[in-house]
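Heads up: the structure comes next, in structure tokens.
Only one protein chain is missing; all other protein chains are in place.
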Amino acid sequence: MELNVTELSVARGGLPVLEGVSLSLAPGQALVLRGPNGSGKTTLLRTIAGLQPALAGNVTGAEDRIAYAGHADGLKAMLSVSENLTFWAAVFGTRHVDAALAAFALEPLADRLAGTLSAGQKRRLGLARLLVTGRPIWVLDEPTVSLDADAVTLFADAVRAHLAGGGMALIATHIDLGLEAAVLDVTPHRVVLDAARLGASDEAFL
Amino acid sequence: MRALLVRDLRLALRAGGGFGLGLAFFLIVVVLVPFSVGPQSELLGRIAAGVLWLAALLACLLSLDRILALDFEDGTLDVLATAPLPLEAALSVKALAHWLTTAVPLVVAAPVLAVLLNLPAAGYGGLVLSLLLGTPALSVIGTFGAALTVGIKRGGLLLSLLVLPLYVPTLIFGAEAARRSADGLDATTPLLMLAGISAGVLALMPFASAAVLRVNLR
């Protein structure tokens, strides 16, 4: 089933930031989002993931199919690497974490406490979480932050494998991952505010 | 759901998890009481049931912000909100974990501390029973408070200000039950009221907690 986003408008802090965003992803496809800082990429991804309501427009095919990875990794410092993964696997109703550990070269670290990992290793663990969710649509917000070149390659391989298995990925990133992916620049969708427009919360007061 | 419970319990028991802090606080408050009201054992015996209930309530309050704040900061709640587990269930589990790690030790320790305060012998059963019935309500109401204030930096004080008035009915019936049984009176009515409050908040409060947490996550 496809992920379809039609004419989506999103707001941050009561102000509209993006409007009229449409995109669609079929199984096996990836889409890379680009745009300057503050252009609303994170807000768009969180809206698609269902974490915040949209101002207007529709998202279909996302319900219970999205694995979201934001700026924070959702890791517990006092749990070991494998305990962290096993927990998320159980929450998402899957079992096996070995493949996820292997995909991000985390096997040697499996019994280390997550709190003792470096920033890049933590990030790898956070991304390995995507694999254990068993969900078809990955929604990733700057996934390569603090990753070195080798880890970026690992990540790109994991995305490729996910797509090959019929998965989909929506990625906001600045670097080139070497993926066969369409690119969507959100800049044209940025909201130009004018006094007549209605929609966002604060506008009722103008 | 079990995975979440096991994880929360494990985190509470590991270093920095704060397990035992509530218990230590409970002990210290109870020890301080005779210093403030005087050592007469007759007076202490009369106020013991109420003091123990108040101290247990404050010890519960102290650990409330740990229920959600850490999971909010590290992004766990974002992922939980998109997980197959309904947020209402996740919050109920978290309240249960808080009850198991904070309130149950208090219930176990209460009879021991009651000795220090010279609680009349008749009161022990009522004290433990009332704490057992009442503390689940404290944990569940506290989870609501934690969900309300999770997005606020240094929300601890606000959390207390919001939660303490909500604790009033539980405290009144709980302490009343403990006092009545200490005085050798029948405590059935307040115990039933207490059980009713616990059952009511267990059934309804998670919906309110999940609603405010969703607001705070967006």
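Order of writing sets the labels: A and B. Residues in every chain begin at 1.
Assume a contact is a pair of C-beta atoms (placed from the backbone, for glycine too) under 8 Å apart; a residue touches a chain by one contact, two chains touch by 3 or more.
One rule holds for everything that comes next: contacts and distances are computed from a predicted model.
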| item | value |
| --- | --- |
| Name of the absent chain as recorded in UniProt (options "Heme exporter protein C", "SsuB protein", "Sulfate transport system permease protein" or "OxPP cycle protein OpcA") | "Heme exporter protein C" |
| Among B:W53, B:W99 or B:F173, residue touching the chain not depicted | B:F173 |
| On chain A, residues whose C-beta touches the chain left out of the figure | 13-15, 192-195, 201-206 |
| For chain B, the residues touching the chain missing from this view | 144, 148-149, 151-152, 155, 158, 161-162, 164-166, 168-169, 172-173, 176, 189-190, 193, 197, 205, 208, 211-212, 215-216, 218 |
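Simple rule for what comes next: only the chains that are shown with their structure count from here on.
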| item | value |
| --- | --- |
| Complex contacts: residues of chain A adjacent to chain B | 46, 49-53, 64, 66-68, 70-79, 83, 86-88, 90-93, 129 |
| Chain A partner contacts - residues on chain B that touch it in the complex | 2-4, 6-7, 10-11, 14-17, 73-76, 78-85, 217-218 |
